[in-house]
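I am attaching a structure below and will ask some questions about it afterwards.
Excluded from the complex is one protein chain; the other protein chains are retained at their positions.
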Amino acid sequence: MNDIVMIASVILILTGMTAAIFNRDPFDKLISLSVLIAGVFPFIVERGFLDVAIAIALIAPLSTIFTLMVCRRVQV
Amino acid sequence: MLDEPIRILIAALICWFNFMIIDLIFKLPERGGVSGATAIAQEVEKGGGKLNGGYMMGNIVSSPDASAGTLLAGCGVYCAGLPGGLFAALLVYIGNRICYDPGYAGTTGCITATFIVYGAVQSGWFAASDFIAGMVIAILTIQGLSSVHASRLIAWLWKIRCRLLRGCT
Amino acid sequence: MALEDQVPVVAGVHMIALYICAVIAVYAALRVITERNSMRKLPFLNVVSFAVTGIIALLLPHPLTIAAAAAYFVGSTLESNAIASTWAGGLKRP
Partner (left out) sequence: MTAELYTPEFVIGLLVLFAGTIAAAFPRPKNYLTQLINLEIPGWGLLLVMLHYNEALALFTFAAVSVLSTYIFVRVMQKKEGIG
């Protein structure tokens, strides 16, 4: 992979991870987690595993949806 | 062929007009399709924007519409030519059905964008990768820069469309 | 094993498009983590998803890449849809 795309993916992963650790609201944590997932995909595609990329792209939202079953907004 | 940055800017203009015209014809700024789109519209209005623009931004977020169709048509033509673009239209239709949406705007946008991109590539003036980068720039101007100004712009265009075609309430 | 010995490496002529996608992805990610309101983060997340779809398609030109890009885009959209619907209380509320 060329360098600029790799640096961009690393920045996406690190910002997503940091924001997902330090946020306190569950919805903010899930949004930051999907930034992290967006950074993982160029590494998978660059290795040539397109079938793995399809499977993980279809499976990963299920995990978020299962987690959302116990999320509930604080009533304002 | 021109230089690559100029080609990308022209392709961004073409993509912007393509998805904006199709979204306005299919009445995306009229109401929120799912409850999440309505929530995004209300939050945008609370931050100082217009409600109709917020509805369209929420609809773009929560289901693949003509902008996603334009991007995937560019990807399809870049990877596999004209059959790739039509296959991308089928995938956009399936994705719309997954997200509880009728899916007419996305499929129509994908088919028209396929023919636009394929014609531009065949004419020799553009490469298909220009349209992918152009669509990313075009969606940046709507969703990414400032939600207040973008929603005001979409509300102004929606008012013009109501005066011209009078299909809206 | 992998597909990478069958498909050509990206040629050097389309590099500027790839760089534009990478820069826009980083910019939108920074906007996501600096926005305070939880619902106004979702349009910036959509920009990240568009840019990553463009990166996927530009990195490896192969016919299966269309399915990968569409699957990633639909998955990300479904995730945003579920987050917004749960925040609005559409599905799970009694």
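By letter and in written order, the chains are A, B and C; residue numbering begins at 1 in each of them.
Keep this in mind: a contact is a pair of C-beta atoms (placed from the backbone, for glycine too) under 8 Å apart; a residue touches a chain by one contact, two chains touch by 3 or more.
Quantities reported herein were computed from a predicted structural model and do not represent experimental measurements.
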item: Residues belonging to chain A that touch the chain removed from view; value: 6, 10, 13-14, 17, 20-22, 24, 26, 29-30, 33, 36-37, 40, 43-44, 47, 49, 51-52, 55-56, 59-60, 62-63, 66-67, 69-72
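Keep in mind that, in the parts below, only the chains that are shown with their structure count from here on.
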item: Whole-Å gap separating chain A and chain C, where each centre is the average of the chain's CA atoms; value: 10
item: Distance from the mean Cα position of chain B to that of chain A, given in whole angstrom; value: 24
item: In chain A, residues with contacts to at least two other chains; value: none
item: Residues on chain B engaged by chain C in the complex (per definition of touch); value: 4-5, 8, 34-40, 43-44, 47, 57-58, 60-64, 67-68, 71-72, 74-76, 78-80, 84, 87-88, 91-92, 94-95, 98-100, 127, 129-130, 132-133, 135-137, 139-140, 143-144, 147
item: Footprint of chain B on chain C - complex, ascending; value: 13-14, 16-18, 20-21, 24, 27-28, 31, 37, 39-40, 42-47, 50-51, 53-54, 57-58, 61-63, 65-67, 69-70, 73-74, 77-78, 80-85, 87-90
item: For the chain C and chain A complex, residues of the former touching the latter; value: 2-4, 7, 10, 15, 18-19, 22-23, 25-26, 29-30, 32-33, 38, 41-42, 45, 48-49, 52, 55-56, 59-60, 62, 64-65, 67-68, 71-72, 74-76, 78-80, 82-83, 86-87, 89, 92
